[in-house]
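Data block below; observations after.
Presenting chain A:
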Amino acid sequence: MIPALFLIALLMLGSAAAAMLLRNLIHSALLLIVSWAGVAAFYLWAGAEFVAFAQILVYVGAISMVVLFAVLLTRQNQIIDTVIEPASRARAATAFTVAACVAAVFSAAILSTKFHPAAPEAPTASVKEIGLTLMNEHGGALLIVGLILTVALLGATILAATDRDEDQSQPSDAALPPKETP
Partner candidate 1 sequence: MSLSTLSSQLSTAATASSAAAAAASPDSFLERAPLELRDWAVNLLPTPVQWLAHHLITIVCILAVFGLFFAFTTIAERKLLARLQNRLGPNRSGLPKLSILPWHFKHTLFGLSQPFADAIKAITKEDIVPAAADKLLHFLAPVIVVAFSLMTFAVLPFGRNIIPVELDAALLYFFAAGAATELAIFMAGWSSRNKYSLLAAMRALAQLISYELPLILSVVPIVLVTSTLSTKAIVLAQSGWTFGFLPHWFVFTPWGFAGFIIFLIAALAESNRSPFDLPEAESELVAGHLTEYSGFKYALFFMAEYFGLTALSGLGVTLFLGGWQAPLPFLEFIPSYLWFMGKLICMIVFFIWVRGTLLRLRIDQLTRLAWQFLVPLALLNIANAAFWVLTTQWSLPLQFVRWGVSAAIVVIPFIMMGRALSASYAPRSYRYAP
Partner candidate 2 sequence: MLGSGIINGLIVTAKNFVGSYHDPKRMVTVEYPEQKTVLPENYRNFPFLITENATDPMGTLRCVACQICEKECPPQCIIIEKSKDKKPDANGKMQIYPAIFGIDTSVCMSCQICVEVCPFDAIKMDKVFEIAATNRFEGLFLTREQLAKPNSYYHEIHPVEAAEVDERLTAERKAAEEKAKAAAAAKAAAAAAKPAVPVTVAGGSLPGDRPGQMLGLQSANNSADPGLSRASATPPGPGSAPPATKTPTPEA
């Protein structure tokens, strides 16, 4: 099972690295999605089916669309291979310093943590148990998340519903006066 883990890690890290290095934004976005799928594969490897499928549904299915939409809608020129200006030396140095700081903080945190030895058998949680846990112990968090998402949904619906009144130039059926029969 360990080789499979390494393969998944290679897939995730490789696609993430390629996503950073590629000049083609769409390719980068697609590779990012592959990386997310790798995360889902990792969850599957770890035996967390529910999280894995949720990861695919949310990230590969939904967030990827947002990313692709953003890439396609914000790009100004039609040239596919956008040439990014070579960053100045100072900027690169700053980036490396920040990255080193973050890595130092992370590694310090990881090294200072005492890991408990894992249980001999991974706990198998059925979907029902996950649901009960979510609803009982983490009910408050779930409610807040649900509230935020509902507000976002309602906002989107209202935005979609009101643009009809503003945009009178668009020929819509509602704007047309009913024709009279001769």
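Candidate selection criterion: all candidates are chains of the complex that A comes from, given by their letters.
The working rule: contacts are C-beta pairs under 8 Å (C-beta built on N, C-alpha and C of every residue); 3 or more make two chains touch, one makes a residue touch a chain; residues count from 1.
Keep in mind it's a predicted model, so treat the numbers as computed, not measured.
S.K.: With reference to the defined contact criterion, which of 1 or 2 touches chain A in this complex?
M.R.: Only one candidate touches chain A in this complex, namely 1.
S.K.: For chain A, which residues are in contact with candidate 1 within the complex?
M.R.: That would be residues 26, 30, 33, 40, 49-50, 53-54, 56-57, 60-62, 64-65, 68-69, 72, 126-128, 131, 153, 156-157, 160-161, 170, 172-174, 177-182 of chain A.
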